[in-house]
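In this view, the complex is presented without one of its protein chains, the others remaining in place.
== subunit A ==
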Amino acid sequence: VLNFKYRGSPLIPEMATQEVQLNETLAHLKTESETLKSKLEEERAKLHDVELHQVAEKVEGLGQFVMKTRRTLKGHGNKVLCMDWCKDKRRIVSSSQDGKVIVWDAFTTNKEHAVTMPCTWVMACAYAPSGCAVACGGLDNKCSVYPLSLDKNENLAAKKKSVAMHTNYLSACSFTNSDMQILTSSGDGTCALWDVESGQLLQSFHGHAADVLCLDLAPSETGNTFVSGGCDKKANVWDMRSGQCIQSFETHESDINSVRYYPSGDAFASGSDDATCRLYDLRADREVAIYSKESIIFGVSSVDFSLSGRLLFGGYNDYTINVWDVLKGTRVSILFGHENRVSTLRVSPDGTAFSTGSWDHTLRVCDDCYFLSNLTTLQPRVTFLVTSCNVCCFSLFFFFLSDLGLRMRTQRMKW
């Protein structure tokens, strides 16, 4: 369409006026849209009576955390682009730019399976809930499922099943709570739900105005919703049954690279190229917190919450991981270690660790260094004890003095 050459014939006057009319109605629609958008912001602002970090002042601070790398997984020959945990809390699947997809037992750091995809830039991979299969895709515009065989010698590529078909790159994929359905997002601006066995499209989701880069399923047992983020700076919440967009948020200033639900399912966090992470609450229908610093000027590639939702981990394009106190909005830890961009980050299913993948070809599994972290939080308590002891001593001393003074006065009066 866009390569069609102009034939040079003169426009008929009627056609010309039609075109003008069409443009006018389009402009009219746009102004109506702008009015509604400002009305929406008005309605949202009416209920904005307090900030999250103000309410969180009454919560005890976390102090500084010290994080440490516990495992380093080496074996990829190029940039690691994506990873996912198995429900068994120790296995990981990862995919990279050179087309390799590797399944690791991260606990022992052993490689258990490896598949070579027919394309480069495998940007999405996911572990099936049963642990018996993995899904992956990227520049091939498809999402394929590989059943994992217990026989190490078996050629996994032979059993490959093509499930999803998009018209542009696959940016993310996730199994629903079953091995039988996969949710995908793509550079073609859509998300889609597929039946794995037949490859049938069950539902498609249209509404993003540009590439969709990420998605996350709501953690509820009964819920049927998911959130997606895209290059149009929007985060959309979708109803999986109807295919409709039910909520939309547009406060980021650049592409949204990652979205993740808060563990209760009532809110979600996003990470963007504008170097900020933001928290959006679904009940308040607005952005409720921004996690940013003047000195953080590189984009966020991926985010995830700790199990209680108190900590937000962000993998950044400046090779670091920043850990945020979700309620107070402050940074509680910064982790160096990767030698290139952090491209993917996920907390393990039981929250005991988080794993990161990077353009430096490695994956790391990281943890809290309990002893050191607690030592720094201990100091305020110790100083409180010491000060309160001092206060007690001084007040006792003064009481003694005043008591003495009183006795002396009464003595004088007696005289």
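Rule of thumb we're sticking to: a residue touches a chain if its C-beta (ideal position, glycine included) is under 8 Å from a C-beta of that chain, and two chains touch if they have at least 3 such contacts; residues count from 1.
Just so it is clear, contacts and distances are computed from a predicted model.
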Just by its UniProt name, which of "Ubiquitin-like protein ATG12", "Regulator of G protein signaling 7", "Translocase of chloroplast" or "Sedlin" is the chain not shown in this complex?
"Regulator of G protein signaling 7"
Of A:L29, A:C132 or A:A157, the one touching the omitted chain in the full complex
A:L29
Which of these, A:N110, A:T167, A:S204 or A:S264, touches the one chain of the complex that we don't see?
A:S264
Tell me which stretches of subunit A touch the chain missing from the display.
1-7, 11, 15-16, 18-19, 22-23, 25-26, 29-30, 32-33, 36-37, 39-40, 43-44, 47-52, 55-56, 59, 62, 65, 70-71, 88-90, 107, 121, 123, 139, 169, 171, 176-181, 187, 189, 195-198, 200, 202, 207, 209-211, 213, 220-222, 231, 241, 245-248, 253-255, 262-264, 266-267, 273-275, 281, 283-286, 288, 293-295, 297-299, 306-311, 318-320, 326-327, 334, 336, 339-340, 350-353, 359-360, 365, 367-368, 370-371, 374-375, 378, 381
